[in-house]
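Got a structure for you, questions after.
Every protein chain but one is kept in place in this view of the complex.
In order of appearance the chains are A, B and C, and numbering begins at 1 in each one.
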Amino acid sequence: MPFEPKEPQKEIKYQETRIYSDEELMNYTEEELKNFKIKHDIPDLEELEKGPWPSFVADAKQEALHRRKLADDRMLIDRDVVEDMLGQLQVSFDDGETHWKHGGIVGVFGYGGGVIGRYSDLPEKYPSIAHFHTIRVNQPASKFYNSDFLRTVCDMWEYRGSGLMNLHGSTGDLVLLGTTTEQLEPIFFELTHVLGQDIGGSGSNLRTPSCCIGKARCEFACYDTQDLCYELTQYYQDELHRPAFPYKFKFKFDGCPNGCVASIARSDMSFIGTWRDDIRIDQDAVKAYIAGDVVPNGGAHKGRDWGKFDIQKEVIDLCPTKCMSLVDGELVIDNKECTRCMHCINVMPKALKPGKDTGISILLGAKAPILEGAQMATLIVPFMKAEPPYDNIKEFIEKVWEFWMEEGKNRERLGELMQRFGLPKFLEIIGLPPAPQMVKTPRENPYIFWKEEDVPGGWTRDIKEYRARHKR
Amino acid sequence: MPFEPKEPQKEIKYQETRIYSDEELMNYTEEELKNFKIKHDIPDLEELEKGPWPSFVADAKQEALHRRKLADDRMLIDRDVVEDMLGQLQVSFDDGETHWKHGGIVGVFGYGGGVIGRYSDLPEKYPSIAHFHTIRVNQPASKFYNSDFLRTVCDMWEYRGSGLMNLHGSTGDLVLLGTTTEQLEPIFFELTHVLGQDIGGSGSNLRTPSCCIGKARCEFACYDTQDLCYELTQYYQDELHRPAFPYKFKFKFDGCPNGCVASIARSDMSFIGTWRDDIRIDQDAVKAYIAGDVVPNGGAHKGRDWGKFDIQKEVIDLCPTKCMSLVDGELVIDNKECTRCMHCINVMPKALKPGKDTGISILLGAKAPILEGAQMATLIVPFMKAEPPYDNIKEFIEKVWEFWMEEGKNRERLGELMQRFGLPKFLEIIGLPPAPQMVKTPRENPYIFWKEEDVPGGWTRDIKEYRARHKR
Amino acid sequence: MALSTERLGLYDPKDPLKDRLTDLGPRHFWQYFPPVIQNNYGKWAYHEVLEPGILVHVSETGDKVYTVRCGAARFMTVQHVREICDIADKYCDGYVRFTTRNNIEFLVDSVEKLEALKKDLESRKFVSGSYKFPIGGTGAGVTNIVHTQGYVHCHTPATDASSMVKAVADELFEYFQGMQLPAKVRVSMACCLNMCGAVHCSDIALLGYHRKPPIIDHEVIDKVCEIPLAIAACPVGAISPDKTPEGGKTVKIKQDRCMFCGNCYTMCQALPLSDKEGDGVTILAGGKISNRISQPKFSKVVVPWLPNNFPRFPEVVENVKKILEAYAADANKYERLGDWAERIGWEKFFEKTGLEFTEHLIDDYRLAYDTWRTSTQFKFTDAAWNVSKTAGGIE
Partner (left out) sequence: MALSTERLGLYDPKDPLKDRLTDLGPRHFWQYFPPVIQNNYGKWAYHEVLEPGILVHVSETGDKVYTVRCGAARFMTVQHVREICDIADKYCDGYVRFTTRNNIEFLVDSVEKLEALKKDLESRKFVSGSYKFPIGGTGAGVTNIVHTQGYVHCHTPATDASSMVKAVADELFEYFQGMQLPAKVRVSMACCLNMCGAVHCSDIALLGYHRKPPIIDHEVIDKVCEIPLAIAACPVGAISPDKTPEGGKTVKIKQDRCMFCGNCYTMCQALPLSDKEGDGVTILAGGKISNRISQPKFSKVVVPWLPNNFPRFPEVVENVKKILEAYAADANKYERLGDWAERIGWEKFFEKTGLEFTEHLIDDYRLAYDTWRTSTQFKFTDAAWNVSKTAGGIE
């Protein structure tokens, strides 16, 4: 069922948008490239051109040569940016220290994020990268593109920037690496007007959400990860572009507990697909696996001979809750004991499917080590239906944000705030009852912080009354 | 092989030591006891005389009646102590609060522990228990007695105390509950002179060590728990009687990892028997278990029909490291993968025995919740031979004490000090190299506190040198 | 030499050091081992629990020793001990021993003596009808409930020990005299957080618990306590110096920081915190000391508070039975209570026992984060639907 975009999507045809002619694009020969030496001495980097893995140095030298042979007026920032970047990288190896330094605040008008300032601390030696800022371009959900879009970005970025990119940044954005302060606004206008495309988040705001491939090409997905990701990214554009939070806040959308977009490890609010009815079983397909007609785990272990598929050893015995059994050739699952770990489904995708009555679990508080230590997201909402327009999800988000914005200290992530307040207090504030699903085990220490109103007679007591019963 | 006591043991014959005649001992009839009412109204306590479990109230009333019928000069403390104790207990139920209160410091000359002060906070209502102190009597290792010893203690304790005892106290002592300050020294002299017996520890000193039944009557014991317990109790009498520690320190001696004296949960230094060679297997006995000729686990599960013994399901599959297998009817154990958890040995005591090359593991730092939270002892010395005179063990003890006495704050247990310093620092100070056996997992956070001397170039650096490479 | 009967016995107050014997330590254990034990010390080959409370140990030499284990209240009068001695003299050449969990053990070296001893013990009852020496406490059952002093003899308890243990042991008596549980169930009881009975690693632990901050006895605090010691006693720094209206030294307490651990009262008698309405019983479960199959683990709080309903503690008994019966019905052979709860998942523990999971059970002390569930591995129970509905997840 097709989904509708917020606004009609501007059609992009590279033939209409392009800057460079075909000749300009292919302005060097293989031979030239083979003998091409950049203006700086980069012995260590040249060592990295060898080896089977795609060499980022070899790739950079292509662009360096390409810029060398473009006419002056065919690039608005310094021709030598790539060569200077490589030169500075070599010096970094020699010094064993980076040569990028803090920058001032850069950005586009009306936005507090999306552009990261970068300045070289060797501007004299590498003038072209004295200013070498990063622009984060909010990627389409699950990073599907077409060549019209990408070729247009390339022409724009070679013309107005270094031609260097990251596909993709850690949080999911398409990253444009290195342009001058002057070109920030023009690039923003090209992105919004020509590409109908906005920039991502950075700083104390909602960062660019990202999702797994979901129902686009995965049989395990329990909800429309792309649609929820797109909807929340659009609905919270203000929170994304205008930092008003104590610190960064990340959404990530995993279609199932396999967690291919790592939401449980990398997002303050982690959405993970789940189901509340029974795993669907195709008994014939199960028999096919047992008989060896279908390769287990989609052939992911083909590289080694593990012997004949053994459903007992490989599936039933590995089930963490031992809720599966073979009863005269039929696979039986005691679903109320199943914790939806995905193993059996992963091993026999042709035979087993998640249930139909699906939704999401919401976990809170993941973050990397800085500052108090790494955290993984904690299970808070066991099950929530996930259907457009997702009002129940938005309501929950806003309740959590309200608390975090109220109580969060400067640069205090949600997970750290939850630790500072304690899980019981946090639940009370966002109005949720406690459930054993939220903990691995109940507390092991007996230090319970009772509230005065919960203790009959309260805490105001008179010593005389006590002494009447107990002599000193 | 018989062990030798420190000094020759004074022979105790009740016929020589006794105070009370047979008539005095049996000075009431069942009938009298049945109709006996103590002088206080104790309805709740009388409710506790019913029910199958031995009623401490019924027992107390026996002693109360016995004291009622003893002549005045046949008890040096108040006749009514037991009745007053019961009366006060009833009032405690009514008030929902204890009626014992803090006491001043009590003890015997030259000792700083072994006697605990106890005072009633209703001295007018229950004068006999205004002073009702406790004396801890250091029990013989593994609590074997004979009637000569016990009858002598009873006569002494009924004559000079309340006649109420605990067999035994939480740390292991034989506890005498309730006597007056005046009788403390006389009792100490009776104990030492007549019974050749010392009192235990209390306060900031070495507390009374205790051990499991060991080789006296257990086929699993890996070392002489009684002998080590006795040796260290004697060797450290000064530390036991004269508090010089930051807080209490407890030894407990478990003969094997089953831990029947709970050393891993209740002692600052926990000694647990282990072995470093192979588990001894009697294959015929194994077959006997498989055939059902021998009841598994010594019949400990007889109360329920668990079906025929299944060595695969009950032993091999439950081995935590899966290092056991049945190879054409013979039980095979891959001992280098065995963690000596005792399960297989517990289930087939006739067939499996710990190795012969035995010793102890030493774990440090267990304690109850107060103050920082409960701790269990941490594995520090994987294997130590345990043979008289145990010099290697004493040396290790004194290294740990030296550190704890040096660095421990007031009332800071060893386990809390280990947490405050951190395990790496603690190991360094007591001169032990780290080993993975000491941790469940290596650290998950990357926050390593490097030492300056371990980092080439040290930590004194010049900003000018840095700025020479990196422009501001 | 006879016990003295003079008022001060052998002690001469005028010369306290005279004839003073010190540093004797305990009597040597070997002398109290019956011959069958001395002869087979270190030679025992295997054992068998013949029936609840009756063990036989067989030595490599072929010798056998039969042990009859009896329950005991731990609190004993000299009359009860004398009766034990009568039995020991009659059947065991005067020898008797006590176990770590305060059971009594009589050892005999023949089946004849064993039968006679058993018949004798079963006949002995207090006039009120309760057994004096109930035989049991072995194997996969509930043995003696280790406990502390309580109101009988302690100044800092939040409940009474002897009465609670009597009440619970009466109700679990069938489990003391049976071996029908999946594995042994260690029940322990401590009357406050000092936990002299170290209940923090028991299958089922009963714990006295205060719920009100201390009352400050301003009038005498500076006389009976070292104020800095009282201040330093608080693990959460809730106590700080203060002045009385008359200018005397005292302390003030941030009540909402207090977690009622009672350490301040242990250090200073002018800070009493016991209270009829506030004090009560916390139940923990799932702890384990042995290294058998799984590593030792702490008990977990599963019932935050129950009233001190003296003398029979009906609510405590009811909840202990709920836990025990759910465990007995569902755990595998050899599976301890804590391992069972972890295998089925604590959400299922609360579902099967019918205990309510309240916010008090969620850790908010020092190492709290490690107890949070950072996984989607959970089983749906009513508790999960309840929180999902409140969050707007389902209708």
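Note that in this section contacts are C-beta pairs under 8 Å (C-beta built on N, C-alpha and C of every residue); 3 or more make two chains touch, one makes a residue touch a chain.
Note that the structure is a prediction, hence the values are computed from the model and not measured.
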item: Candidate in contact with the missing chain, chosen from B:I264, B:I279, B:L331 or B:L371; value: B:I264
item: Contacting the left-out chain in the complete assembly, out of A:R79, A:K125 or A:H168; value: A:H168
item: Touching residue (missing chain; options A:A244, A:A291 or A:A368); value: A:A368
item: Residues from chain C at the interface with the omitted partner, ascending; value: 291, 295-296, 367, 369-370, 374-377
item: Hidden partner chain, residues of chain B it touches; value: 257, 264, 272, 274, 276, 320-321, 336-341, 359, 361-363, 375-385, 392, 395-396, 419, 422-425, 427-428, 431-450, 452, 455-457, 459, 461-463, 466-467, 470, 472
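The rule is short, and it goes like this: only the chains that are shown with their structure count from here on.
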item: Touch-based graph of the chains, sorted into line, ring, star, complete or other; value: complete
item: Label of the chain whose CA centroid is most distant from the centroid of chain C; value: A
item: Gap in Å, rounded to a whole number, between the CA centres of chain B and chain A; value: 53
item: Gap in Å, rounded to a whole number, between the CA centres of chain C and chain B; value: 13
item: Multi-chain contact residues (two or more partners), chain A; value: 444-447, 470, 472
item: Where chain C touches two or more other chains, by residue; value: 193, 200, 224, 261, 269, 275, 277, 298, 365-366
